[in-house]
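The complex appears here without one of its protein chains, the remainder shown in place.
This part shows subunit A:
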Amino acid sequence: MELVQPLHAPGFSLRQLNGRDWLYALVVLAAAGVAYSRYGHAMDGYEQGILAGSALGLIALGWFWKSWQWYFPLSGALALGGLALYGDDLARGQTSFGLKFLLSSQSAIMWMCFLYFLATAVYWLGLLRRSDFLNRVGSGLTWAATVLGLTGLFVRWGESYLIGADVGHIPVSNLYEVFVLFCLITALMYLYYEARYQARQMGAFVLVVISAAVGFILWYTFDRQAHEIQPLIPALQSWWMKIHVPANFVGYGAFALSAMLGVAELLAMRGILTNKLPKPEVIDEVMYKAIAVGFLFFTIATVLGAMWAADAWGGYWSWDPKETWALIVWLNYAAWLHVRLVKGWRGAVLAWWAVIGLFVTSFAFIGVNMFLTGLHSYGTL
């Protein structure tokens, strides 16, 4: 007996997997295998574990979210193309046309910046004119920017090894790199919800916070030359960094996303753009889901951070300002979730709270680096 499935259920069960899903899994496994055979000797046991875990995680993510199945391999292929153009000579970045204008990490990231700006404008036009076509274009531009951003980070990873074997490291080690990561993660989470809830009008709001981050990246590049690859100080030479930082940025990205949805919901509830935006309940639900994901990853990141701190500084919790602010952010969202789930609150108060949450999160993210000193003293502005 076949049962009709009126709506596509999210998630996956092994039975529903098709040939494409398996092919994707094979590609990821093969890539991980190649990475292992080429670089395995330079990795310690933990790093090999992270490689294996990432491969499995990427397969699961691809099965769960089908768009990931083309997104991730495409960025990877572009990055490999870029690195092939480099060969083993970093100076090619200025002579090879393909690198100079598209695939060197800086070019790819500049394209990312440009495309996010463009996407923001197009989404707003789409929202105001209620044009589904324009919203789709915005969505496409966001995808393109996100592909190039990930490509840029991958290429940057390779470039760091071209500068010197002892300089090479994963590009999540300073404010510049994590801002790019922040843009990517926020955009990806948004793209997932946009497709899942058929609510492209939210893009106009979410892309604003991404554009703000892009603005910061540009200022940081042109004014401070922060894009230069620097070697790692001893405290950062740890495999913990590879998992702690990305986990943290899933949290930050999700919280930023929820804050922008909070703004959209508040406007919709007050009759501004109401007929152009999705229903407040839909926005509200996406906001809740984003905070739930963010809270989980932020918890994991904080725990990982504590474990790393135990290795690097000699104590899992030193009340360092960054740690303390992470705790404050965490308490804030825990309280948010409590009043929603236990007390059943909905609507304007929670939306406002999510918006304020962004300020708390931003302070933990950059404010601490700017205004307070502590053990996390790298990444100062």
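We take it that a residue touches a chain if its C-beta (ideal position, glycine included) is under 8 Å from a C-beta of that chain, and two chains touch if they have at least 3 such contacts; residues count from 1.
What we mean here is this: contacts and distances are computed from a predicted model.
The complex includes a chain that is not drawn, and of the options "Ion-translocating oxidoreductase complex subunit C", "Aspartate carbamoyltransferase", "Cytochrome c biogenesis protein" or "Branched-chain amino acid transport system ATP-binding protein" the UniProt name matching it is "Cytochrome c biogenesis protein". The hidden chain makes contact, of the residues A:43, A:296 or A:366, with A:296. Although one chain is not drawn, its touching partners on subunit A can still be listed: residues 1, 3-7, 9-10, 90, 93-94, 100, 104-107, 110, 156, 159-160, 163-164, 166-167, 197, 221-225, 227-231, 233-235, 237-238, 240, 282, 285, 288-289, 292, 295-296, 299-300, 303, 306-307, 310-317, 319, 321, 324-325, 327-328, 331-332, 334-335, 338-339, 341-343, 368, 372-374.
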